[in-house]
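And then subunit A:
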Amino acid sequence: MTLLEVENLDVHHGQLHAVRGFSLSVEPGATVAVIGANGAGKSTLMRAIAGSHLPTAGTIRLGGQDITRLPAHRRVAQGISLVPEGRRLFKSLSVQENLETGTYRAGSGPWNVDAVMELFPWMRERARQNSASLSGGQQQAVAIGRALVANPKVLLIDELSLGLAPAVVKQMYALLPRIVERGTAVLLVEQDVSQALAAADLVHCLLEGRTVLTGSPQDLTPAQVEQAYFGLAHAGGGPEGN
Partner candidate 1 sequence: MARTTPPTTEGTTTPVAASAAPPLPGALVTRAGRASKASAGVLALAVIVLAALPYIAFAGTTSSMVTFFVLLIMASMWNLLAGFGGMVSVGQQAFVGVGAYTVLAFANMGINPFVALPLAALTCSVFAIPTSWLAFRLRGDYFAVGTWVIAEVYRLIIIRFDSLGGPSGMSLPGLNGMDPVLRGALTYWAALALAALTILGCYLLMRGRTGLALTAVRDDETAARANGVDVTWSKRLVYLVSAAGCGAAGGILIIDSLSVQPNAIFSVQWSAYMIFIVIIGGIGYLEGPLLGAIVFYALQQLLAGYGSWYMIILGAIGVAGAIWLPRGLWGTVTNKTGIQLFPVGYRLNQPWTLPPNLR
Partner candidate 2 sequence: MPAAARKETDYPMDLLNTLVQGLMLGGLYALFAAGLSIMFGVMRMVNLAHGDLAVIAGYLVLVLLGGTMFPLWLVVLVTLPLFAVIGYGIHRSLFSRSLKAGPLSALLVTFGLSIVIQNGLLEGFSADTRTIDMGVLNTGAFHLNNQLSISYLGLLTLILAVVVIVGVQLFLSRTRTGKMMRAVSDDADTASLVGANSKHLYAIATAIAFGTVALAGIMSGARSSFDPSIGPTQLIFAFEAVVIGGLGSLWGTLAGGVVLGLTQAFAAHLDPSFTILAGHLVFLAVLAFRPQGLIPQRTV
């Protein structure tokens, strides 16, 4: 049965029609990636699924239940957690406290603060430190941990690799299987195409708010992806290329 189902979603960001007729479905235990250049509407899409930004049209269903109009803070208990773009840790809270905020409306499941600290052993030593003193990669880890302890059915990650050193990006992606193996589906948006292609079971490429290319990574050629990504050829990147 489909876990998360998005149908014909339209989202406006002020005057900007950021997401246009977007549809997607995520199966339990799957990793789905949405790729695209900046301004393609990826973050707006994630925020709409998480409930921070109400869509103008379309429906979002979780486990068959319509949650399109549910406010963000109530979606957490339903099983949706978002790791927001730019980490957005609570800067006056310590590492431990940041993780604890995630348990506020947590569902039951394998994740708790201890389990996250086992995943990232360095966190134990720095638990009392202010989160603003962490490096970018460490902040990203805390942000993922904060979302995980709510035991979401679907974990949304907005720009996992953003602003991180390549080595750290590899570490972050290495984590994903360990999250998925405990039953959580992952939906992520990414500018870093290669990592997304390597990690995902299914890829959507977004250009100006529309899906221009979709498929499993094995079936897509680099030329197709590059075209869709930069929009160098119009009409949605056919395999003919440049």
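Candidate entries met the following condition: all candidates are chains of the complex that A comes from, given by their letters.
Heads up, the rule we're going with is that a contact is a pair of C-beta atoms (placed from the backbone, for glycine too) under 8 Å apart; a residue touches a chain by one contact, two chains touch by 3 or more; residues count from 1.
The structure presented is a predicted model; accordingly, all values stated were derived computationally and were not measured.
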In-complex contact partner of subunit A, selected from candidates 1 or 2: 2
List of subunit A residues in touch with candidate 2 within their complex: 50-52, 71-74, 76-77, 81-82, 84, 88, 90-93, 97, 100-102, 104-106, 146-147, 150
